[in-house]
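Here's the structure, in structure tokens; my notes come after.
Part of the complex only, each chain left as placed.
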Amino acid sequence: TDIIVVAHGQANDPFWSVVKNGVEKAAEHTGANVDYRSPETFDMVAMSQLIDAAVNQEPDGLVVSIPDADALGPSIERAVAAGIPVISINSGSDVSKQLGALLHVGQDEFDAGKAAGEKLASMGGTKGICVNQEVGNVSLDLRCEGFAEGFGGSSSVLPTSNDPAEVESKVRAALDADEEIDTVMALGASTAGEPSVAAVKAIGRDIHVGTFDMSAGFLQSIVDGDAAFALDQQQFLQGYLAVNFLALHAEYGLMPGGNVASGPNLITAEKAAQVVELSAQGIR
Amino acid sequence: MSNDSTFHHGDAPKTAPIIQMNGIEKHFGNIIALAGVSFDVRPGECHCLLGDNGAGKSTFIKTMSGVHKPTKGTITFEGKPLSFDSPRDAMEAGIATVFQDLAMIPLMSVTRNFFMGREPTRGRGLLKRFDTQRANEITIEEMRKMGINLRGPDQAVGTLSGGERQTVAIARAVFFGAKVLILDEPTSALGVRQTSNVLATIDRVRKQGIGVVFISHNVRHALAVGDRFTVLNRGKTLGTAKRGEITPSELQDLMAGGQELAQLGGSLGGTV
Amino acid sequence: MKRPELGAIAGAVLVTLFFLATADSSMFTLAGVMNFMTPAAQLGILAIGAAMLMIGGEFDLSIGSMVAFAGLFFGVCSVTWGLPLIIAIPMTLVFAGMVGAINGVIVIRSGLPSFIVTLAFLFILRGLSLVGLKLATGGSTQLRGVRDAVEGDWLAPFFSGDAFQGLFASLASSGLIDSFKNGSPKVPGIPVEILWFLVIAALATYVLLRTPAGNWIFAAGGDSNAASNSGVPVARVKISLFVLTACCAALVAIITVMDAGSTDARRGFQKEFEAIIAAVIGGCLLTGGYGSAIGAFFGAIIFGMVVIGLTYTNFDQDWFQVFLGGMLLIAVLFNNAIRKRVTGER
């Protein structure tokens, strides 16, 4: 069986590399022939073309993430029209059914952001910044919006790049410039989260740092008490389950009856130590 | 030097000058290249601009052809005060120039260089297009007249020899020269045959009533075609002489800025 | 010397042979070809603009951001203000052209390299797109609903979807082209961007090779000083080229926004880079004064074919960039060798 995964995150994105690892594990377990593909940047036009390319190869199953239903809709509908079973992962739970996907495995970015915001507000946060390492990437923007809503207090976005030194300096600058900031929400663990922790440590104030996704380094900070939590959506499952479902579907026609929520899953100090090792291997 | 030159046709014409430059100064930052130069060209004359290296000849003719704006001084063109904003303005007024650096694009073909900025067109409206065929024919023909047989009109200028390149620039200027033709050391890289062609061309053009400004370091070339001689030295005019008023060796002394020449007297018969 | 595009054509052949050997056979079916030609065409429209500007001796690094910015402007025109396409499209083009003219005027007036000036606009336009999107949508970075807004507009078929649908449907029903199980043709038509790409390539080639303006572009890029001394209106030529490039970007923005039905702040990200790559693969010199639109045409096809083609092969996505880089390198080396061979030593 041939299964193609088209996702909006690049293979070198720490978050998506875990999805890809899940995909590969599933390929190994099911014996299916699986390809993971993604555009070079967050580019919806290019992604729709990749879906078209996948459909042309008439695979036995197609896994897609749907950060922009308008842009990707026609291509997904074309896949469905071609009789290819489609499962959506990660983003797009709201439109998945409507576009003809069999089911959705993942977590809604906005909801996850909201959950994180609520958690940080409950820890006493009143003024927060949302460290966004890729401004304009809609799924990251949604996380920030969700955070703002859940957090309730005042919050603003701090746009940065992927460069750890720059992120650290900028977070420091933001904290220096505004003494009232007591909460930092990072949108990626290794790119934004770890440097944020370093900045907070250097400045010596009592500030809660949370992050989306996980990295071994950040988890260690949670264990050490330098950071509050990581919001895990167990993206390994998104890759693994979607492929597994489609492989089973191709072989036996099986398919679960409803969407699978892979997250959110709050990793705090109690759980962090257990997952550090798995995270270092790209499984969590 | 004999006075019976084939090119000489008596005194310079007494008509009004086409272009008249008065007290031109040009500064580059704190370098003063021109410190007040006056000069004019009349129709049908060949006015030689002479002077040592670095005297300011090229800078001066660049102000005349719209490349530099003079720091000070006035330009009168056909009786009206004028200031050229760009070489294109000067060209449209009827001034064609061969620059010392030739103003050629090495990567482009001979034809495209020849017609650069003034392409002949065919058809009209939206269909108006570069008439390549006619352009090629003209180019080949004009170059042949100067004594150069091109391999093909689409050879890139960058692959021409130094003299061939210079000939393209001269042929172009002559072809488009309407009222004034300025030649900055046009014969410097030319062979004997091409040089004699250029000198003959200057003579022919002048007879058509065009004013020619001719810059040269070769006293013999200057004397062969010049009607008047203006000598520059360190950015200033040393004076203007009419043909016949000055002997070759006087002229040569002036051009050398009055300084002694290396022990050359005997061997070159007074003119380098 | 005379034919910059020769190498690019040879490179395209080489790449085609490579994929014929390694890729899934569906890549060279009609559907597969349309599939890789669509991104190639979108890139190609940008690349032809970039190539003309490069021949004229300048760069425009802001075209990627311009795609986002013009897309936003167009989206606002049609969704927020509800303007019909006959007004929205010219407005977008004029607006983009004005920004291009600003770029050009700053470059000419200041004498700064266009690289740095347009780089500033890369940031400025990208930032304005973000701000504008948030304003237009009330906080989101994605503007949706364009497809509904332009639905039924008589101009829409020229800028979105597929052309010749009737033809393809009848071809499919007569079995001449593949169709899906439900009977609709696998390829519903020729995506309009491919037609635009062809038209623009032909026009650009005509202008470059057959008009005085083309001569001025080569001259301005070859040596702007010499060109200006020879009477070429260099400033005017260069500013026009900036306008043209910006308009190409706006056209791509219009087409992709209408196709996708939405726009976001990251549209066109790094497209300036890809456009320059395509132009250079196509034989344009970075120093200006040399190149061709046909070259850029094939350069874009090579690039599009490599990017999409690799997904038809069995390579692990992790290796994607390594292959992309390697194929680029081989394509240009090959291209260069062919050109030297055919045109003699430089």
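Read from first to last, the chains carry the letters A, B and C; within each, the first residue is number 1.
Criterion: a residue touches a chain if its C-beta (ideal position, glycine included) is under 8 Å from a C-beta of that chain, and two chains touch if they have at least 3 such contacts.
All values reported here derive from a predicted model rather than from experimental measurement.
When all copies in the structure file are included, the protein chains give the formula A x1, B x2, C x2.
Rule of thumb we're sticking to: only the chains that are shown with their structure count from here on.
Counting only chains that touch, the fewest steps needed to get from chain A to chain B is 2.
When every chain is reduced to the mean of its C-alpha atoms, the one closest to the centre of the whole protein set is C.
Of all chains, the one whose Cα centroid sits at the greatest distance from that of chain C is B. Each chain gets one centre point, the mean of its Cα atoms, and the points for chain A and chain B are 72 Å apart.
Averaging Cα coordinates per chain places chain B and chain C 46 Å apart. Averaged C-alpha coordinates give centres for chain A and chain C that are 31 Å from one another.
Looking at chain A, no residue sits in touch with two or more other chains. Multi-chain contact residues, meaning those touching two or more other chains, do not occur anywhere in chain C.
For chain A in complex with chain C, the touching residues are 11, 20, 35-38, 40-46, 48-50, 52-54, 56-58, 68, 70-71, 73, 81-83, 135-138, 141, 145.
Across the interface of their complex, chain C is touched by residues 65, 67, 86-88, 91-92, 97, 99, 101-109, 112-113, 115-119, 121, 128-130, 132, 154, 156, 159 of chain B.
The touching residues of chain C, when paired with chain A in their complex, are 24, 26-27, 29, 31-32, 35-36, 38-39, 42, 126, 129-130, 139-142, 144-147, 180-182, 184, 186, 256, 259-262, 264-267, 269-270, 307-308, 311-312, 314, 316-318, 320-321.
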